[in-house]
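With one protein chain held back, the other chains of the complex are shown just where they sit.
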Amino acid sequence: MIDVLIVGGGGAGLRAAIAVAETDPSMKVAVVSKVYPMRSHTVSAEGGAAGVIGVGDTLDEHCYDTISGGDWLCDQDAVEAFVAEAPEELIRLEHWGCPWSREPDGRVAVRPFGGMKKVRTWYAADKTGFHLLHTLFQTTLKYQDIIRYDEWYVTQLIVDDGRVHGVVAVEIRTGRIETIAARTVILATGGCGRVFPFTTNAAIKTGDGMALAYRAGAPLKDMEFVQYHPTGLPFTGILITEAARAEGGWLINKDGRRYLQDYDLGTPTPTPQLRSMELGPRDRLSQAFVHEQHKGRTVDTPYGPVVYLDLRHLGEDKIDFRIPFVRELCRSYQNLDPVTDLIPVRPVVHYMMGGVHTDIDGATPVAGLYAAGETACVSINGANRLGSNSLPEILVFGRRAGVAAAGFAREHREAEPAVVRAQGQDERRRLERAREGRRTGERVADLREEMQHTLEGAAGIYRTGDVLAKAVDSLADLRERAEETRVDDTSTAFNTELINLQELHTMLEVAQTIVACALNRQESRGAHQRTDFPARDDDAYLAHSLVHRAPDGTPSVGLLPVTITRWPPGERVYGRD
Amino acid sequence: MAVTETDTRTILLEVARYRPGEDDKPVFQEYDVPLMPDWAVLDGLNYIKDQLDGSLSFRWSCRMGVCGSCGMNVNGEPRLTCGTFLTEYGEGPVRIEPLKGFPVIRDLVVDIDDFLAKLSSVRPWLVREGEELPLTTEYAQTPAQLEAYKQYSMCINCLLCYSACPVYVLDPDFLGPAAIALAQRYNLDSRDMGDRFDVLNLDDSVWGCVFVGDCTRVCPKHVDPAEAIQRYKVTAALRSVLPWSRR
Amino acid sequence: MSDEITPSAAVRTTSDAYRPPRDHLWFARSRHYIVFVLRELTSVFVAWSIVFLLMLVGAVLGGGLQEFAALAARPWMIAINVLTLAATVFHAVTFLNLAPKATVVRLDDWRVPAWMIQGGNHTAWLLISALIAYFVLRSP
């Protein structure tokens, strides 16, 4: 029996694994991941990780930026813990060998980032997530006792009487379906950007962990808060990191105007000003794009309207030194060179602020079940995450969840109940049936696409009640049709169609909660903008959405008060102070 | 990604299929996919999987050249399929095979567990001796010291280099380019106090390399593993002759 | 076994992976491999040049230079030596060009670029060749 079973080998999962191995080497810890850990999506993070180190910066300022950035929907006790622990987590990474970019005197260098009043974002050129993940992965290799289930796909949490007992997982390579018994389970499965058609997220970001927890009776929180990043490459959705703007890049419309000045984000200056213009928060920048589009000031392309990111004035040396990956991506995927050309960009789905409801130690209401990373909602991100807060988040809360789970496992040594095996068998039969194949029905990809467009139409940057209500029906319909899809692949060996089908189910589950929460929240806050309720309404909605899965499988949404410690709700001001 | 225009040009993809239990050895299956100007080879494969044949298996994830999972042999060359465009191949056909040198699990999916074991064997983590610094201070490292190993830290473990290296393809015991480059990534890190001489100075390690250099040529991240290996040969040779010289 | 709850480690069940047979003509599969093999085969000619050199020295010391010169003037001998010349030049170019891979020179924080090292190597090659030619050809 495994003491701590971690689902997910991204930054959060690996950090949790090391935390368990370090706090209590006698614990049996395992990491299950549907891709090899170093392929996890943390690898794509570019810009950096925030943590207070500089002189003149304070923990309180980082707290304030995070809370106001999140439009006061963050739990402030969680934010305080996060901000306090982020610097030591980043230094720990340094001690493990992370190649952070440096100042000439050998200290770690920091760069400005959107919505941050002080310069506090640590970076490793513009491949921060890549270096962070590989450093973590290579460090886990040091702990020979960490058991790895590489390329195993978890399909179900085994829960009995409000307590988790393990998971059912498929070894993708052989099709072997196993019940893995465990005293505690930490979900670290990352986000769910693939619910939308146009996203920076990798193929694996299908919200599995959220759906697993939700089906197992743990509520999801704040699912209506989906972050659009203002600068994605059209067609591929590849992210052009915020660091490009932090280094001095400009956003311009079709007429060459730095249009953000028209949206209360400050006045243009030649060099970047913190919390102003291009360094405003992502929700506001993405919303400004929509207004420009309505005013006809965007440029049409085969892949939708775009504005331009202008880096030309930075010069070749700065681009190559600070943001080389941006140049590489533009050259390889867009066939242009930012040194001489404008980069076409449009807002793109990037991050899920919501997730599995947890306390400050990653614990969910299901005993023994924890969650950390993008899949969890602690919540420090509120209604809008600030760029570079999520890498430190996966470290801080990955560690906390690991330590907490190890503690729980130590105190609960009882053997697993008989129902575990029975549940495992039911799940196996279900999967085996799915693998028998089906010659008729719609294709997984077609349903997926329909779901994605439904979500984009209903739960995009701006939302309205009627469209959301219609989406509720469309998604219910899609869920029925998804039970009868066509399945070509009946093989046991590396059957990715079977996996894609499971992912379609989890995405539909997640999609329903997004739409339900969005419909329920009749106000505009952060990334959730209702055209029918354009104002923030603190009296009614200074609260988290908490969504449970009703017995009939539909989402039922309630509200949960926000924890306020020291920062009462105020106006979000950018570029004016 | 559905393609609506009926008059788009198409390109022929010849895709290696191997279904254990059904096929004794890989066979080629042909698919016509639209030749869109922005499509990478991976987009072509996804079109097949989504629209034509759901049973085709291959790995991919980030489609931005950083997760390292989509390496395949495209017209005989190991490539990241998310960063290789269909238009590169003119009229086609494009032949897509699994990476050479690895056992084929299914279709375009190869078994890379061997590499992971090799990676662990070179101790790819920062080795420190003595007192740890507290979690309030970082180890100082100047930009120049960072530069000394940075290039070798860029490896995404895509294994194109293994596929290109005839020594590895002929002899799977060879430690191989990426594992050695990653060992050097730590060896040359000013913060590292480890010693990997015991695992690198072996017949199947750096001495197995005959400097074909194709590893470096195909590396999409410019890691230059060939250089890493030759440099360690010098280190190892000097240490063998002059036992007191450590690095 | 499938009813069991996974005991401990993530043991891999082996799948029937396909292992391609050895490719006997691997070196003919790409232009780059062919160049590599040619580069390696220069070693045969290096060996031959040494044999030829030893024969020459033997002839010089043993007083048979005339016969040696006659042998060297045979057409097949000239053919071999023209090939040998090409091979040793190819060897020299490739070997001197690849040297910077093994010898990364750093002066403080500046890495001496490869072309400089290569340029240095080729200059040395020229100088030494000229020197040897001078000693061999200079009239006594």
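Should a chain be cited, it is by its letter among A, B and C, assigned in written order, with residues numbered from 1 in that chain.
One rule holds in what follows: a residue touches a chain if its C-beta (ideal position, glycine included) is under 8 Å from a C-beta of that chain, and two chains touch if they have at least 3 such contacts.
The rule we apply is simple: contacts and distances are computed from a predicted model.
Student: Between "Ribose import ATP-binding protein RbsA 1", "Xylose isomerase", "Fumarate reductase subunit D" or "Branched-chain amino acid ABC transporter permease", which matches the UniProt record of the unshown chain?
Tutor: Not shown, but named in UniProt as "Fumarate reductase subunit D".
Student: Determine which of the presented chains are touched by the chain that is not presented, and list them.
Tutor: By the stated touch criterion, the chain not on view contacts B, C.
Student: For review purposes, identify every residue of subunit C that touches the missing chain, sorted by number.
Tutor: Per the touch rule, subunit C residues meeting the hidden chain are 22, 24, 27, 37, 40-41, 43-44, 46-47, 49-54, 56-58, 60-61, 63, 65, 69, 72-73, 77-78, 80-82, 84-85, 88-89, 91-92, 95-96, 99, 102, 124-125, 128-129, 132-133, 135-137, 139-140.
Student: Which parts of subunit B face the unshown chain closely enough to count as touching?
Tutor: 166-167, 170-171, 197-198, 201-203, 207, 210, 233, 236-237, 239-241
Keep this in mind: only the chains that are shown with their structure count from here on.
Student: Counting only Cα atoms for the centres, state how far subunit A is from subunit B in Å.
Tutor: Spacing between the chain centres: roughly 27 Å.
Student: Where the CA atoms of subunit A average out and where those of subunit C average out, how many Å apart are those spots?
Tutor: 53
Student: For subunit B, what residues touch not just one other chain but two or more?
Tutor: Subunit B, residues with two or more chain partners: 20-21, 105, 111, 113, 142-143.
Student: Give me the residues of subunit A that touch two or more other chains.
Tutor: Residue numbers touching two or more other chains: 150, 173, 493.
Student: Which residues of subunit C touch subunit B once you look at their complex with the stated criterion?
Tutor: Going by the criterion above, the answer is residues 12, 15-20, 22-23, 26-27, 29-30, 32-33, 36, 40, 98, 101-104, 106, 108-109, 111.
Student: In the complex of these two chains, what residues of subunit B are touching subunit C?
Tutor: 18, 20-21, 23, 25-26, 76-77, 100, 103-105, 111, 113, 142-144, 147-148, 166, 169-170, 210-214, 217, 224, 226-227, 230-231, 233-234
Student: Which of the residues in subunit B come into contact with subunit A in the complex?
Tutor: Against subunit A, the touching part of subunit B is residues 1-2, 19-22, 38, 49-51, 53-55, 57-69, 83, 105-107, 109, 111-113, 116, 119-120, 123-126, 128, 132-133, 135-143, 145-146, 149-150, 153-157, 182, 186, 189, 191-192.
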